[in-house]
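Here you go, one structure.
Every protein chain but one is kept in place in this view of the complex.
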Amino acid sequence: MAKFILRRILIAIPMVLVITMLCFMLMSLAPYDAVDAMVDPRMSAETVAAMKDALGYNDPLWMQYLKWLQSLVTGNWGYSITTKAAVADQLAARIPNTIMLVLPAYLFAYVLAIVLGLVAGAHRGSRLDRCIDAIASVGIAVPSFWFAMLLIFVFGYLLKWLPILGMQTIGDGSALDIARHYIMPFVTLTVAFLPDNLRYVRSSTITQSTQDYVTVQRAFGASDAEVMFKHICRNVLIPVITRLGMAMPLLVTGAIITETIFSWPGVGPYFITAIKAMDYPVVMSILVLSSTLVILGNLLADVLCCIVDPRMRQGGGSK
Amino acid sequence: MAAENNEAAAMGTPSPRGELLRVRNLRTTFHSHRRLIKAVRGMDLTVLDGEFLAIVGESGSGKSVAMKSIMGLLPKNAEVKADKLEFAGKNMLAMSAKERRGMCGSQIAMIFQDPMTSLDPVKTVGKHLFEVLKRHRGLTGAAAREEAIHALEQVGIPSPAQRLDRYPHEFSGGMRQRVLIAMALCCKPRLLIADEPTTALDVTIQAQILDLLRRLRDEEGMSVVLISHDLGVVASLCDRVEVMYGGMALESGLVDDVFERPRHPYTSALLGAVPNPNERRTDRLVSIPGTPPSLVNPLDACPFADRCKFAADVCRTMVPEWRNYPSGQIARCAFDADALGLVGVGQGGEPCACCGARTGQAEDDESGKEA
Partner (left out) sequence: MKLAQETAGSAPEAAVSAQSAFDAAAAAKAAKKNHMTRREAAWLAFKRDKGAIISLSLLLIIVVVCLIAPLLPLAPNATDVAHRLAAPSAEHWFGTDELGRDYLARVIYGGRVSLMVGLLAMLTSMVVGILVGTIAGLFGGIVDAILMRFVDVLSSIPWMVLVTVVSILLKPGITSIILVIGLFSWMEIARLVRAETQSIRGHDFVQYAELCGVSRLSVIVRHVIPSAFPTIITAATTSLASAIMTESSLSFLGVGVQQPMSSWGSLLQAAQGYMQNNIYMAFIPGLLIVIVIFAFNKLGNVLRVFADPQVMSGERG
């Protein structure tokens, strides 16, 4: 098992490097560069040229790449072209807000998906199952921003129960205030995360129900409940839990639309503003960060799989 | 019914072996999308104490479905009806689902065709056995462990104590099938149904597993119903045989009788289709022309009528009744077997009357050409 994990880590590292190379290539295609974040119109052309030279913009591309990589690793993620603020600082401030929104919503949606999916799969074909399946099918087709708008309309404008913008009212940073601001984005995200996972769990449950070992268990007198809780559950939950690892990138970029529409001060609006303003340092930093998280997430998923699935524990070998 | 009387007569003893399982006119229909699929259309089965019964038939003849119907293992869209369904004297039709379930494993155990997928991949072999031991014999802890090790020894698994903590994927196919048999043994059932237990296994392993089954029957006094399409295995291992086709049982009797002197055209054709390795001819392999009947809305007729050389109008309009024969065999045919001149295995020289196949040892080329 340790060998398998080690192997996966060794593969992950070059993948991350390749990602950084791709990002760097994209960045070098950009018409602006980071120097523009630091110049203002009053500087003369020579000063600007000198700055560029000093910062290494006339070095060969591979050297620029290595320097950029080095600065990434040491924590200097560049400066925003528009706000001139350090990207790393901004992200450090915003990521916790995003995590605060995404983590509970995703976990809640996941648990809900597991419960509903198992129930639906266990009572396959029943009205309950068809209802749950319909919820999942419709849910997948509903744009989260539309759902958010309807929520805002009903609870913000019509009923006036909940505030519609931001994380807290100015002047009031109490927990209750934040909680009131939190509800609608949380619900929107939960509704966004639920359908996919629900369908996965449901189909996994049904697949397991048709496996031979279930017939064998029944042939040895197991009741439906025993079959479900002692056998099917575990077989369904193993891949479901490993999938959880793959949700890691969501912690940074999982709520772009929701945060934008609710003006929640997370990574989302920061990213979108940067995109529209062509603020490359910001955009690229986020790109590298989330791509790395994808790879780390996959790694985590593999590790979880190893731990949880007895078939993987000896000798490894991919599923 | 005629069948019972005949079997009693066949035994030749005034007090025959007890009947363990008695099934009369079993009918199983699947309801699907407004179509009815009649998988079993009137099957009779009797299993005696301690006997080794074989059920043979082609794919789609309904043998597996029939056994699963008896055990109650079919999906919800299956409708199972029978005139009689008795096990050890108890009427299974009158039982509740819970009681039926209680019998599964403890009284009747069943093992299936593909051992590779029959065990829960995330549970150790030990867990499989402990579950069964707890459910049917109330054993837990050390007592259960001891029983489990004993069962694994019985089926010939080496180092059973260590193997208990291993997962199914660490066992080969043959070993897994042994584990399943061990599970069945743990419950100490009176009847073991083995649904083509060796089809997915190597020939050498096959022999070992079948040998194991026979040994268990001898040692434990368990009745075994072996579903198979391999006539060679049946001939060497079983006491009695029942032949199924198109959802119906068509012939039943002692193995030697049925094989040497079949009383149904289908049985005869089936035997004729078995390639004989002793034959020195280089004839083409014989098969029964045609295909099995559709199970969707089948006609009320003999299911073999389409492919039978002897078929007449009466065969296509009526389901034939059982006929009794002095040897104790019974067959479901409109015609008397003697009148048809059916030929079985080991009758050398004469070609099969219905399909022209040559069975048994060929004496010399000349006589063969008479066909």
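Order of writing sets the labels: A and B. Residues in every chain begin at 1.
Simple rule for what comes next: a contact is a pair of C-beta atoms (placed from the backbone, for glycine too) under 8 Å apart; a residue touches a chain by one contact, two chains touch by 3 or more.
In this text, all values refer to a predicted model and were calculated from it rather than measured experimentally.
Q: Among A:D196, A:D212 or A:E226, choose the residue that contacts the chain missing from this document, as touch is defined above.
A: A:D196
Q: Determine which one of A:I81, A:M184, A:I295 or A:M312 touches the chain that has been left out.
A: In the full complex, the listed residue that touches the missing chain is A:I295.
Q: Quick one: which of A:A50, A:V115 or A:V142 touches the chain that's been left out?
A: A:V142
Q: Using the touch rule from the top, list residues of chain A that touch the missing partner.
A: 15, 18-19, 22, 26, 29-30, 134, 137-138, 140-146, 149-150, 152-153, 157, 189, 192-193, 196-197, 199-200, 202-204, 206-207, 246-247, 249-250, 253-258, 260-261, 271-272, 275-276, 278, 283-284, 286-287, 290-291, 294-295, 297-298
Here, only the chains that are shown with their structure count from here on.
Q: Along chain A, where are the residues that touch chain B in the complex?
A: Listed in rising order, the residues are 211-213, 215-223, 230-231, 234-235, 238, 309-311, 314.
Q: Can you list the chain B residues touching chain A in their complex?
A: Going by the criterion above, the answer is residues 71, 73, 101-106, 109-112, 114, 117-124, 131-132, 135-136, 167, 169-170, 180, 183-184, 187.
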